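Can you keep this structure in mind? I'll have questions shortly.
With one protein chain removed, the remaining protein chains of the complex are shown where they sit.
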Amino acid sequence: MMPELGKYAFEVLSAYGVSLLLLAALLGLSIARDRRARADLRHAEEETRRNG
Amino acid sequence: MTLLVQNLTVARGGVPVLTGVTLRLDAGKALILRGPNGAGKTTLLRTIAGLQPPLRGTIDGAEDRVAYGAHADGLKAMLSVSENLRFWARVYGEHDITAALAAYALEPLRDRLAGTLSAGQKRRAGLARLMVTQRPVWLLDEPTVSLDTDAVAMFAGAVDAHLAGGGSAILATHIDLGLQAETLDLTPYRAAPDARHGASDEAFL
Amino acid sequence: MIALLLRDLRLALRAGGGFGLGLAFFLILTVLVPFSVGPQSTLLGTIAPGILWLGALLACLLSLDRLLALDFEDGSLDVLATAPIPLEGALAVKGLAHWITTGLPLVVAAPALGVLLNLPGAGYGWLVVSLLLGTPALSMIGVFGAALTVGIKRGGLLLSLLVLPLYVPTLIFGAEAARRGAAGLDPATPLLMLTGLSLGCIALLPFAASAALRMNLR
Partner (left out) sequence: MSLWEYANPVKFLRLSERVLPALWVFAGLCVATGLIWGFFATPDDYRQGSTVKIIFLHVPSALMAINAWFMMLVTSLIWLIRRHHVSALAAKAAAPVGAVMTVIALATGALWGQPMWGTWWAWDPRLTSFLILFLFYLGYIALWEAIEDPDTAADLTSVLCLVGSVFAVLSRYAVHFWNQGLHQGTSVPVATGARTVSDVFFIPLVICMIGFGMLFVALVLYRTGTEIRLRRTRALLARGARGA
């Protein structure tokens, strides 16, 4: 199944590895940041509702 | 020519601070802004000076007629008093600074570096700068901060002289200067907490 | 506006005005280069134009954050913004004052430092010409960067981060012109590009800088 990459196997694999890693990191950070923002928002909305 | 402010709304940091401010300032008159810290005195003065756009309302009679004096007097520490005044005179098209030096008894300090002046002397130089600009409407933000009693008296006298000369002034201050001027308490104009008035945060509320 | 220029020049010459700052930095940098790359004069000769241009560029960068920050602190900027003179004109004059107090001395000092780096004979004239044509762009871009970061605490580092990428075209054309001059080739094309770049900066950047400054004063 694994295609024959010849002597440049390292370059090709690391290119794919680095790229997918970077994309995954960007995605992960974005999701974590959004989750924190949603929590802060819910907190702020409750607070304004309580003493609004 | 009077300064007319109608139904002015001003914001600070995207949040409305004052709404519906209406005031009229005739030549020879002074107006003292009262209100707690953060009430928006400085924001109002800066808006009238044209340093920031109002959210709503109009300001007439301020274009090219106001001179704005904040805490810092706009004096360069490494230049002498006369050099500072001559610079600001040239920027505003004027050239003669002798009248201003005389008015605030700055003759002896003429060649002293502005950095070496005391707070009172620095304020007198700041006032001289205002006078040199030949602008009729003075906007003064906490002008008597860090001044001792006789410096305050001198300041009040200077403002009186300016008014007598047909000028006008709006002062934001807590100290009673003994000026015969109306006072405007800004607390009633305070923007309600949920007031919007097109402030930039409104889109998010 | 002339008054502003004269005031800034007088201020720069006074003690603490930072007149010699850029010059001293340029000298120190040039002296450090042989310590880092070794004393072989042939090597030094080839990299001399580039090093001298880089030194001049960094010396310009060094004196930028004082350009507007001092006026911001003592209230002069607020008064200047409400003064009758156009803010664009005032900022163009600021750039001119920076160029006269920092750019020109670098141009004058460059040949002397070229001797330290064993710059080939033909290179001196073209080095001075390329610096003369390039430093105005450096000053004007610097004024724009200073206007962007004037309100920010410790804005000096951010100023460098914003301004250095903007310096890239000027550095490439300037150093290329100096290098071709030193190698005896014809530096006409890079010099023309450099001049065009400088003129463009002088003409357009004051408007961007004054827009940024108004936003900061708001």
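Labels A, B and C are assigned to the chains in the order they are written; within every chain, residues are numbered from 1.
Just so it is clear, a contact is a pair of C-beta atoms (placed from the backbone, for glycine too) under 8 Å apart; a residue touches a chain by one contact, two chains touch by 3 or more.
None of these values were measured; they are calculated from a predicted model.
Can you list the shown chains that the absent chain is in touch with?
A, B, C
If the hidden chain were put back, which residues of chain C would touch it?
Residues of chain C in touch with the missing chain: 144, 148-149, 151-152, 155, 158, 161-162, 164-166, 168-169, 172-173, 176, 189-190, 193, 197, 205, 208, 211-212, 215-216, 218.
Considering the entire assembly, which residues of chain B contact the chain that has been omitted?
Counting over the whole complex, chain B touches the hidden chain at residues 13-15, 191, 193-194, 200-201, 203-205.
In the full complex, which residues of chain A touch the absent chain?
Looking at chain A, the ones touching the missing chain are residues 1, 3-9, 11-12, 14-16, 18-19, 22-23, 25-27, 30, 33-34, 37-38, 40-41, 43-45, 47-48, 51-52.
In the analysis below, only the chains that are shown with their structure count from here on.
I'd like to verify one number: the distance from the centre of chain A to the centre of chain B, where each centre is the average of its C-alpha atoms, in whole angstrom.
Taking the average C-alpha coordinate of chain A and of chain B, the gap between them is 52 Å.
How many Å are there between the centre of chain B and the centre of chain C, using C-alpha atoms for each centre?
Distance between chain centres, rounded to whole Å: 37 Å.
Which residues of chain C touch chain B in the complex?
2-4, 6-7, 10-11, 14-17, 73-76, 78-85, 217-218
Would you tell me which residues of chain B are touching chain C in their complex?
Residues in contact with chain C: 49-53, 64, 66-68, 70-79, 83, 86-88, 90-93, 129, 133.
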